[in-house]
Structures are given as C-alpha cells and as structure tokens.
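Apart from one protein chain that is not included, each protein chain of the complex appears where it belongs.
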Amino acid sequence: MHRDLLKFMLFAAMILAAPLAFQGGYLMNVLVFVGINTMLAIGLNLLLGYCGQISLGHAGFFGLGAYLSGVLSTTYGWNPWQAMPLAAVVVGSLAFLIGFPILKLKGHYLAMATLGMGIIMYIVFNETIDLTGGPSGLSGIPNLSIGSLDFDSDVSSYYLIWSFTLATILLTLNLANSRVGRALRAVHDSEVAARVMGVNARLLKVQIFALSAVISSLAGSLYAHTMTFISPASFGFNFSIELLTMVVIGGLGSIYGSFLGAALLTLLPEFLRAAQDYDIIIYGGLLMLMVMFMPGGLVRGVPDLFRRLLKKGGDRHA
Amino acid sequence: MQFDQLLQYTLSGLSTGAIYALIGIGFSIIYNATGIINFAQGEFVMLGGMLTLFFLETLKLPLWAAIPCAVAASTAAGMLFERLAIRPLRRPTPINLVIITIGGSILIRGLAMLLWGKDTHSIPSFSGDDPIAVGGATILPQHLWIMGITLLIVAANKFYFYHTISGKAMRACSYNRRAAGLVGIDVRRMVLFSFIISSAMGSVAGIIVAPLTMTAYDVGVMLGLKGFCAAIIGGMSSGGATVVGGLLLGVLESLGAGLISSGYKDAIAFIVLLLILFVRPQGLFGKAQSERV
Partner (left out) sequence: MRIRVISSLIVLGSLIVATAALAAAPIKIGALFAVTGPASFLGEPERNSAKMVVDEINAAGGVKGHKLELVVYDTSGDATKAVQLATRLIKDDKVLAIIGPSTTGESMAVIPVAEKDHIPLISCSAGIKITEPVKRWVFKTAQNDTLAVGRIYQQLQKQRVRRVSILTVSDGFGSSGREQLKAQAARFGITVVSDDTYGPKDTDMTAQLTRIRGIKPDAIICWGTNPGPAVIARNARQLGLKIPLYMSHGVSSRKFIELAGDAAEGIRIPSGKVLVAGLLPKSDPQKKSLMTFVKDYQRHYHAEGDHFAGHAWDAVMLLKGAIERGGNSAATIRDQLEKTRQFHGIGGTFTYSAHDHAGLGKDAFVLVEVKGRDWVIVK
C-alpha cells in the first residue's frame, strides 16, 4: 500500500511539473487531451481489465456526458459546475439500468450489444437537432471557472483536467486494493467460483459498468468545457475502438498502463505527422507490432524490453 | 399503392441484407475456426471492389477476367495477413487478436488509400441497369446477381463443411481445437484455410455489390460492421442462420427508413437487435448452453 502511494506521488509530481518542460507550446494542448483520454481509458479498463467485460460503446457515455453538460450550460444557462455532476448522475443511472440486461450477455454478444448501444447514442446526438445542433455541432459552450479564474488557456485547463485525472487514478487504485477489487478479480477469473464464495457477481458487474460510465461522462463534460465546441463525429464507433486500443496497448488491468496507452495513442499521430500521407500505415503497423511483441501491453512490455537489453549487455561483459 | 411500397421496402431490404449476410458468413467462418472476431473482414470487401477496378481500369482487363483476378489477389492478401499477423502472435488472447485485426484493417485501408487515392469509383453492372418489375416494385439485374451468388456460396459452404474432409476438420476445430489437434488435425492449417475462405468470400461480396454502391478505399468499415451484426444475430453460424440474420437486418433498416424515420433507421435496427438479445441472450438461433466451468 505504501509503495502504491509513493508511486502515485511520483507520478503526480511528474504530471504537475510537465508544463515547465513544455513552456506553453502546442504540446501543452495535446497533453490536455492525454489527460481526458487517460480518464476514459481508466474507466474502460475498470470494466475490461478488472471485470473482464468488453464494451464497444464507451464513446457513447463520453458523448452523453459532453452533450448533457454542454446543452445544460449553453442553452439553459446552467453553471458548468452544476451541469457536470448532474450529467454524471444521469449517465451513471442510465448505465446502471441498461447494465442489467446488457451484462447478462457474454463474449461476442456483449461486444455486439455495447456496440449497438454506442451507435444508438451516436444517432441520437445526430438526430435531436433542436437540442444538440445535430451534425453541425454545438458551439459556444462556456469554460469552467472558479471565481475570476477562467480555465480557458492551455496551462490552466491542463491543471484542471489533470487534477480530475489524478483523482480518478487515486480512486481506482483504492478500489483495486479494496474488498471490491478482490471480488472483481475473483469475478474476472471465474464468475461461478466468485458466486459460490458469496460475491454478488451480477450486481458488482453492473456497478462497475455504471462507475466506468460516470468516469466517461465526467471526461466528456471536461472535454466539452475545454473545447467549447462538440459535434457527434467525436463520439462515434471509431472512438470506442480507439479507447479499446488504448486500454489493450497500455496493458489490461493496469492503471498506469491506461495512462501509457492513452498518452501513446494521443501523441503518436503528432509525431507521425512528419511522415505525411504514410502516417496511417505506420500507425496501423505499429499497433500490430506492439500487440505482437508486447502482448501484455506497454506497462509490462517496456520493462521487459529493458530487462532483456540489460541482460544481453550483461552477458557480453561476462 | 401501400402494398407496392411495402413490397419495394422488403425487396430493397432483402437485397442489401444479402450482402450483409455474405460478409457475415466470412466473420463466422474465421470465428468458428479460431475464435477471432476479424475486424479486418470489411477491408477484404473493399479490396474486392478496388482490385476489380484496378484490373479493369489500369490493366484494361475485361470484367469476366478482372473478377477472378481480384478474388485471387484479395485471397492472397488474406493469406498473407494470417501468416504475418495472426500466426506469429505470442499470446493469442481474444482481445489481443481483436486489436491485431483492428491494426490490420487500418493498415490495409491506408495502403489502399495510398495506392488508389481517396476518390469513389463506379464499376459497370454485370448485366445492364434496366430495372425489372416485380409486382409493383422494381429491382435491378445486379440484385438478382447478389441474391444468386449469396445462395450459391451458402450452398457451397454447406457442401464443404459437411461433405469434405477438410471441411469436417474445420468443424472439428470449431467445436474443440485441442481435441481436434489430438486426433491429428493440423489446427494451424485450418486457421489459414479459414482466412483464405473468408477473405475470398469477402472480396466476392465487395465485387458484386460495387456496381450498385460504388467503391472507395473506405467502404469496408460500414459494410464490415453490418456483416458483423448479421453474423451475431445468426449466432456465428456459417450457414443459413447468418443469412437470415443479414436479411433481417437489411429488411429492418429498409422498413425503418420507409415507415418510421430515415434518420433513425440504423437505431431502429439496433434497438430490435438489442431486444432480441435481451430476450434471448444466446442469440436468435443459439440453443441455451450449460456453461462449462
């Protein structure tokens, strides 16, 4: 437990110091989105890595959080700080309700059902034009602010977003080490065995589903208030798949893995920009290579790689 | 008039559904042999169309020659994909395999974009564009081709899986890969076979649909998604059930667009599918299985 806390403090210190290194260049802006994607990846990882349940529709919860918060604060003049928690509660309750029938499904049926759920939400964002602005999007969403401090610059939104992300990390670390975390791992390994041990597996799964939806919704609200513009295109099936990729590439069941996955997949396109039209091919190829050579994700693969390199170096010396 | 409309919706739905079915069967074959949900399946559909175009326009082959060449080339691509991406995988957990196929689909799509550009292209119909009247509704000759070829392929599949040694071996793999290995079936070879068959089928689907829908480097995404849904409704069967699944999806979309709301047509189709799954969590045709622990 102490080691975990120490690790977290180190990580937090690194995150808080990062802006000093970037001096307000555009990468600051990209790092803001790394924060949002980290939250999303952690939310999905809770479900996929800890609980063993796949979701191909998490972009829907992300979008729902963004739209609820965006519409309430823009069209109805709510204070964003009130709109955000309300959105989270609504999304969480919705996830809780659909969680019961959906999580009864297994394997590819679950994949298909969550995919359908995501697509239905996407269509609703597109079609309820009077409310959401439809495919042209919703603009003029207010920034979050505290007193006279408006979170509208890259640096201020960086600290805003990352304080939420760090809080999410702390929460999930705690959860993973608690009774719930142990029950989750039991469900992941064998649902039947867990049930025999007195774990209410079904309720637990639904609760985690709802929690992960709440995290996605919060990330969505933050996204809306940072971008000040949202459109359905950001919340489609492709983004659900991208989130899934972040979680797997980072490492299933690892919180910091989710950060690594989110950071890599958000930053990679920026670095590949130099390759111009070839970026998409390199991106696809890298994804495949990473799964091939780091099947346990970055969080296990990178230390492994180092160890092997060191060992080789050591062998040569001997 | 009302009846004519209904007939037209149904016919249109059936002909779109036949395509979904054909793509869906490709999904099922790979799934059964390997347990992989192959997200790159849609890209083989795209390759079918784009390669036909390539042989037609760039190499100036006639249509009857371009089509088999395109099928052969996409099948080779499918083989290559299995050899280079699936077989070397060190820890083939289902989720890792999913990500591999996602990476593969991005790669194939990117290559197609670089090779052939981003434009949409049309391909000539196999036998003209003069509509055929069916009652008060109309269909195109190409629709007949689509339905005919789908039927033919389903029949060929049935024959392969039930009346040939290699087909039976593939079925054995789908029931229990380890047991199949123990009785001397070369499981890896079967995996390769499944990729060959389904990439060939995907490309055929892409070719027969291209004269109607036109083709571009990115048509595979949507068609792949629909084919996936068809396969799931059909309980991942490689025969009739997936065909029913595809046709059902096509008709639902068409009726949804015509009778309720065109904007929500996909949502309507998915809501019906979700309801089916909620009532029958084992799929439309699956029997309730007792879970092995």
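A and B label the chains in the order they appear, each numbered from 1.
Note that contacts are C-beta pairs under 8 Å (C-beta built on N, C-alpha and C of every residue); 3 or more make two chains touch, one makes a residue touch a chain.
These numbers come from a predicted model, not from an experiment.
*Asks:* Which shown chains does the hidden chain touch?
*Replies:* Taking every chain of the complex into account, the missing one touches A, B.
*Asks:* Determine which one of A:Thr74, A:Thr114, A:Thr165 or A:Ser231 touches the chain that has been left out.
*Replies:* A:Ser231
*Asks:* Could you list which residues of subunit A touch the chain missing from the display?
*Replies:* Contact residues on subunit A toward the absent chain are 24-26, 29-30, 33, 126-127, 129, 134-137, 139, 152, 154, 227-231, 233-234, 269-270, 273, 276-277, 280.
*Asks:* Can you list where subunit B touches the absent chain?
*Replies:* Residues 1-2, 5, 8-9, 12-13, 15-16, 113, 118-122, 129, 131, 138-140, 209, 212-214, 216, 218-219, 221-223, 253-255, 257-258, 262-263, 265-266 of subunit B touch the chain absent from view.
As a convention for this text, only the chains that are shown with their structure count from here on.
*Asks:* Take the average of all CA coordinates in subunit A, do the same for subunit B, and state the distance between these two points in whole angstrom.
*Replies:* 31
*Asks:* Taking the complex as given, what residues does subunit B use to touch subunit A?
*Replies:* Per the touch definition, subunit B meets subunit A at residues 31, 37, 39, 85, 88-91, 93, 95-96, 98-100, 102-111, 113-114, 225, 228-229, 232, 236, 263-264, 266-267, 270-271, 273-274, 277-278, 281-283, 291, 293.
*Asks:* Which part of subunit A faces subunit B closely enough to touch in the complex?
*Replies:* Answer in residue numbers: 48, 54, 101-102, 104-106, 108-109, 111-113, 115-117, 119-120, 123-124, 126-127, 190, 192-193, 237, 241, 244-245, 248-249, 252, 277-278, 280-281, 283-288, 291-293, 295-296.
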